[in-house]
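Omission of a single protein chain aside, the complex is shown with its protein chains in their original locations.
Let's turn to chain A:
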Amino acid sequence: MGRVGTVVAVAGALGVAAARATRTAVSRQRAWRAGPPHRWQVVTVDRPPEQVLPSAVWPEPLRRLDGAVEVTVARAPGGRGTELAARARPHAAWPGLSAHLLGDDPGLLVRRTLWQVKQLAETGEVLRADRAPGERGPVDRPPR
C-alpha cells in the first residue's frame, strides 16, 4: 500500500503540505542541477494537489513503484495546478518489476509513471495504445 510517507501528505493538512511542498521544491531545484543518475523527474498536473494524490494515497501507477521512489508535490505558480516530482531512491529495489519494464534507465520509468498519474488525474484514465505491431498478425500480401 503506497502512502505519501517521505515528504508530503496532501489530504487533511493542506496548509502544512503546502509549506513543506515549498521547501521540497527548493531542495529539488538543487537536485535537478546535480544531474543523473537520480535526477528528479517532474510533470505539472493541471489539477490541485488534493486531486493529484487524493487522500494522500498514491494512485495506481505510482503504487507500483512504492518503496523505490521518493515523491514530492508543490503548487505550480500561476494557478497551473500541481508540480509532481519523483526520483529513484539510491539502490532502490523495484518491487515486482521485470528487468524489461525497468530497462537500463529507471529515470525513464519514473517519468512514464508520472505522465500516467497526470493522465489519470486530468482525463480519468491512462491512455492505452492500439495493439503493438508485434501483437498484430503478420501482414498478408495480396495476390498480384
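In this section, a residue touches a chain if its C-beta (ideal position, glycine included) is under 8 Å from a C-beta of that chain, and two chains touch if they have at least 3 such contacts; residues count from 1.
Heads up, the rule we're going with is that contacts and distances are computed from a predicted model.
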item	value
Chain excluded from display, named as in UniProt, from "Glutathione-dependent formaldehyde dehydrogenase", "Sigma-B regulation protein RsbU (Phosphoserine phosphatase)", "Dihydroorotase" or "Exporter of polyketide antibiotics"	"Glutathione-dependent formaldehyde dehydrogenase"
Candidates A:38, A:64, A:87 or A:118 - the one touching the absent chain	A:118
Interface with the undisplayed chain - residues on chain A	44, 46, 80-81, 108, 111-112, 115, 118-119, 122-125, 127-133, 135-142
